[in-house]
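To start, the structure under review is shown below, and the notes come after it.
Excluded from the complex is one protein chain; the other protein chains are retained at their positions.
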Amino acid sequence: MSQSFDVIIVGAGIVGAACAAECVEAGLKTLVLDRGIVAGGTTAAGMGHIVVMDDSEAQFNLTEYSRRLWLQMRDQLPAEVEYEICGTLWVAADEEEMAEARRKGEFYSARTARVEILNGEEVRRVEPNLRSGLAGGLRVIDDGVLYPPCAAKFLLDNARRRGAEFRAGANVTKLLSEGGVLLADGSRISAGHAVNAIGPWSPELTPGLPVRKRKGHLVITERYPDFVNHQIVELGYLKSAHSISKDSVAFNIQPRQTGQMLIGSSRQYDAEGSEVDYEILAKMLARATEYLPSLGKLSATRAWTGHRAATPDKLPLIGPSAEHERIWLASGHEGLGITTSLGTGRLIADLLLGRQTEIPAEPYAPSRFANTSTHHA
Amino acid sequence: MPDQINLRINGKSVSVQPGTLVAAAIAQSGVNGFRRSVKGQPRGPLCGMGVCMECRVTINGLAHCRSCYVICENGMEVRTDA
Partner (left out) sequence: MPEPRLDFEVVVVGAGPAGIAAACAAAENGRRTALIDETPWLGGQIWRGQDVKTTIPEASQWIERLRKSKVTLLSQCTVLGAIGERTLLTEQSSGPGEIYWERLILATGARELFLPFPGWTLPGNFGPGGLQSLAKHGWPVAGKRVVLAGSGPLLLAVGSGLRAMGAHIISINEQTPLARLISFGAELIRHPAKLAQAVRLKASLLGTPFRCGVWPLKADGAGQVQSVVLTDGHRKWTEDCDYLACGFGLVPNVELPLALGCQLNDGFAKVDEWQCSTVPNVYCAGELTGIGGADAALVEGQIAGLAASDRHDAARSLFSRRAKWQRFASALATAFALRNELTTLALPDTFVCRCEDVTFDKLKDFSGWRDAKLQTRCGMGSCQGRICGAAVKVIFGWGMESVRPPILPARVESLNLHSTNLR
C-alpha cells in the first residue's frame, strides 16, 4: 500500500468537504477523493436552503446545530457563496395548514429558534406577490440561502490550506475493511478510516446501505429582484417529504442574491435518469403558480435535476458503519445536505476522535439499520 | 406611404417605419445602453439574432424581451434599463 492517511473522505460534495475541514481541524491527516470535481454531484443541483426542520427532535437538533455553525461562519464566507439570512416563510393555504404553522412555531420557539406567526394579510405584506386568500404563515427568521458549489469549494479549500489533500478524478471502487480505499486504476491508499460521503451513490461503495435516490427538479428564472423576499415553502411540502413512495411536487421558491429565483420542488423514487421530466416540471410549476399567480409571465432560463440521498427514517447516516469499524458513513441527507453538512462534519470529527459531541449522535448511527434487511447493492 | 408606427421609449414618443425592430427604434431614439449588466455596465445588442440576450428591454410591462426579435407596434411602452 502506498501513502497513509488518518482518514480518507470519498466524495467532495458539501458533506465531504465539511467533513474534511473538521477532520483536518481535529489534527487528522486527511485525503479527499472524488471521481469528478468538487461539488459536481448532488451539491451542484441543490437549492442551498439553510433551514431548521422539525420532523423529529433529531432532525431539529442536527439542522439547528448546523444552522448555528453557518451563522457563526457567516463573516468568513466569500462573496461568491452569497449567504443571505432571508428567512423562511412557511405558507398556510387553509386553517389546517395554519394550525400546523402554529404547531411548528411553538416547536421552534420552545427550542429558542426565532419565529414569527403571520396572518393572511401580514403574509401578503411581507410577500406581495403571493396570492390572496392564504391563511397565514410562519417566518423562521434565522434561516437563509447560499450557493452550494462555492460553499463546498470554500470548505474544501479551507481544509486544503490546513494540509488536507484533494484528488479530483480519483475513482474509488471499494472501501477496504482494513482501512483505506481501492481505486479504479488498481492502486490502494491506506488510511485509519474511510468515510463514504458520496450521497445518492453511497450503496455502490457500501452494499446494502438503505440509501435510495430521490430525484428532484429545479428551475431558475431570469433576474427579478424583490419578486420574493424569503425562501417561501408551502406547508404541504412536509406531506410530500413524508410520503415514501409517491411522486410528488410542492411549492418552494428561493430568491438568490443575483435577483434570479430558484423554483422547486419535486420528489420521485425509481427515476434514475437525470433527464428533465416535463410532466413533473409542469406539475411543479403549476403548483408554484398557484401561490404566485404572476409567476407565469416570468422568464425561466434553465431546468435541471439532481438526486437526493434518502433514508427510510429521513435522518442521515453519520458514524461508523454497522459492519466495519474502519468504514464510516456521512450520507443520506435527503433535502437537508447543504444545511447539515457542517453539523455532519463536526460529528464525524468528534466521533473519530472520541470527543463529546455537541448534540446526541445516536439517532444518526448507521448501526440503527443493522438488523433490517440488507438487500445487495 | 405607409403609416408610421408610434411608440414610447422611456416615456419619449418615437415614430418609426412599419417593420422596424424595437431594438432599432431604441437606437433611433438615441439610446445606446439597453440594459445594465450584473456589474453595472451598459450593454446593447451584439448578435442581432436573438441569442446573446444583451438587447433585453421591458415591453408593455413584460421584462426580459429580446428587442431584436420584436417588431414595433402602435402604443408600445418600451423601457430600457441603462
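A few notes on this one:
The chains carry the letters A and B, assigned in the order they are written, with residues numbered from 1 in each.
Here is the rule we use: a contact is a pair of C-beta atoms (placed from the backbone, for glycine too) under 8 Å apart; a residue touches a chain by one contact, two chains touch by 3 or more.
This structure is a prediction, so every number in the text was calculated from the model and none was measured.
Which of A:285, A:310 or A:347 touches the hidden chain is settled by the complete complex: it is A:285.
Touching residues on chain A toward the chain that is not drawn are 36-40, 44, 80, 149-150, 153, 219-222, 263, 276, 278-279, 281-283, 285-286, 288-289, 295-304. Residues of chain B in contact with the chain left out of this view: 16-17, 19-21, 23-25, 27-28, 32-34, 37-39, 41-54, 56, 64, 68-69, 71.
What we mean here is this: only the chains that are shown with their structure count from here on.
Distance between chain A and chain B, defined via averaged C-alpha coordinates, is recorded as 42 Å. Interface of chain A with chain B (complex): residues 222, 224, 258, 297, 299.
By the touch rule above, chain B contacts chain A in their complex via residues 38, 62-64.
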